Each structure stands twice: as C-alpha cells, then as structure tokens.
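Below: one structure in structure tokens.
Here the complex is missing a single protein chain, while all its other protein chains stay put.
Moving on, here comes chain A:
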Amino acid sequence: MTLYALRRLAAVAGVLLVICAVTFAIFYLLPSDPAAHACGKTCTPEQVTLVREQMGLDRPVHEQFGGYVAGIFAGRTLGTGPAALECSVPCFGYSYQNALPVWDLLTDRLPVSVSLAVGSAVLWLAGGLAVGLVAALRRGTVLDRSLMAATLASASVPVYFTAMMLLLVLVQQLEWLPYPDYRPITEDPAAWAGNLLLPWMTLASLYAAMYARLTRASMIETMAEPYIRTARAKGLHERTVVTKHGLRSALTPIVTIFGMDLGGLLAGAVITEHVFGLPGVGQLTYDAIFKADQPVVLGVTLLAAFFITLANLGVDLVYALIDPRVRYA
C-alpha cells in the first residue's frame, strides 16, 4: 500500500511536468508579446527589445522553460544589472500587471477558494447523498418523483441565476444573511462561515442535485446485486443491508466524481467567485486571462493541474481502501 502510494506520487510529478511544458508551449506559440505588455503602451520598440532581453524572452524556448522549472525548485534571478529581481523559491515569476510574485498572489487567494470549495462540498455531499438515498429506497413513490424533479430543476439552473435569486431573497428581502465579504477563518470563524454561507449554498445546490441523482442510480443498481439478496437471506436487519452492504458499494463511483469536482473547485470557482466578488483564485484567473498576464495564467494552470492530479491520487487511495480488489491489482 505504501509502495503503491509512492509510485502514484512519482506519476503525479511526471504529469505536472508535462502540463507545465504544454502550458509553456502554448504561451510561446501565442502571437501576443509579453515584453510589450510588461513595458506598457508608451514604450518605443528599442525599449521593448531591452525588456525582452531583461525578461529572457530572447533566449531559446527550452532554456526559458528550464529556467522556469529551475526557478520553482531553486529560485532564480530575473533580468540583469540594476533591474534584476531576486525571485525566491518557489519562483513562478512576477505578474506583468502589478509586478507582484505569482506565488504570493496564489497563496493570498488560495484560502478563499479552498474555503469556498470545502464548505460547499460538505453541504452538497450531505444533501446529495441523503436525497439520493431516500429516493432510491422509496423508488417509484411520489416522494421519489418529487425529489428527482426538484434535483433536475436545481441542476439545470445556471450558477449566476441561483446566486442572484439567493442574494435577492436571503440578503435583500429577508436580510437573513450578509452580503458575502471574505473574512479569514483564523480571525473570526463565525464571520467566515456566515459570509460564505451564500456562496456555499449557491455551489452546493448545483452539485447536490447531481450527487442526489448519482447516488440514487448507484444505490438502485447496488441493491439489485445478488450479494444484497445474500445479506437479506442471512436475516440481517434491512438497516444493515442498506448501509453496510448497499451504501458502501454504491459510494464507490461517487468517490471518483467527488475527487474530480473538489479538485477542480479548489483551484477556483470562477463564476461563483466573480458573482459574489470573492477574492479567490477564480477571480485571479479571470483577470489574468483578460490581461494576458502570462506568469499568472501559467501559475493558476499549474495550481489547477496540481489539485486535480492530487485529487485523482486521493480518489485512487480511497478506492483502494474501499475496494479490496483494487489493492491487489
């Protein structure tokens, strides 16, 4: 099991390197000139050339890439002479927009996105699993059909619409919740949760609906398995049959999807953050793309890739814990 985990970790490193190279290549091939962006609109062509040399953009692409990767692990000095910038480990370069280190930008924003993702994940897992389970066990009844109709509706509403409706009702009309304003959990956990409740509900209503449908389908399929009949034939209580024998198997496909969803969200929920004005990685991504801020885009891409590969690894490990057949494969 430990060996398996180590092997998988090595594979993750490889995947990240490849993603890094691909992202780098895409930017290299793009027509936009980062030097011109960095220099500003008033620069003369001579100045741009100078900046390009400063930024090392005149060097061959593999050297640039090597420098970038080396910077992540060993730090690097960007530019030469008096304009040289010391970029400490882990160096992901500087933003073209405000000359701040990309790493600092990411780490500043990350707690917001992580809070958003984890909080909503708790909500949607609890809600989605409960609804899906009840619907599966009451399959074909009015309750099942109403729940499924509700989830269908909930899943088909766009996030920004849910956000607007919740804002309108819970914030403006009823004044039950404050307008979201991120407060670090370390300062004031109650304010942190209170402010994030609305974005959590927004994201969770979308995901919970999908998870409810998934759980229902998976549970119905599992409960038709011959080993469930065996469990009943043993005289077990239906409660035990459903939880110990049914639910555990039914959850395996859900673990996979949950890993992917959580991994994706950790690197920023672009629309939700945008709608609520939360200063998360999603917002950072949104701005960086519009401003062609290459180092930042590269940074968030790597971050997203990191989280998704990590989530995949987590899924595989959890899978191996749940299903003994995977452990020995």
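Convention: contacts are C-beta pairs under 8 Å (C-beta built on N, C-alpha and C of every residue); 3 or more make two chains touch, one makes a residue touch a chain; residues count from 1.
The definition used in the following text is that contacts and distances are computed from a predicted model.
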Hidden subunit of the complex - UniProt protein name among "DEAD/DEAH box helicase", "Formate dehydrogenase subunit delta", "Metapyrocatechase" or "Peptide/nickel transport system ATP-binding protein": "Peptide/nickel transport system ATP-binding protein"
Hidden partner chain, touching residue among A:57, A:85, A:236 or A:317: A:236
Among A:249, A:283 or A:309, residue touching the chain not depicted: A:249
Sites on chain A contacted by the missing partner chain, in the whole complex: 225-227, 229-237, 245, 248-249, 322-325
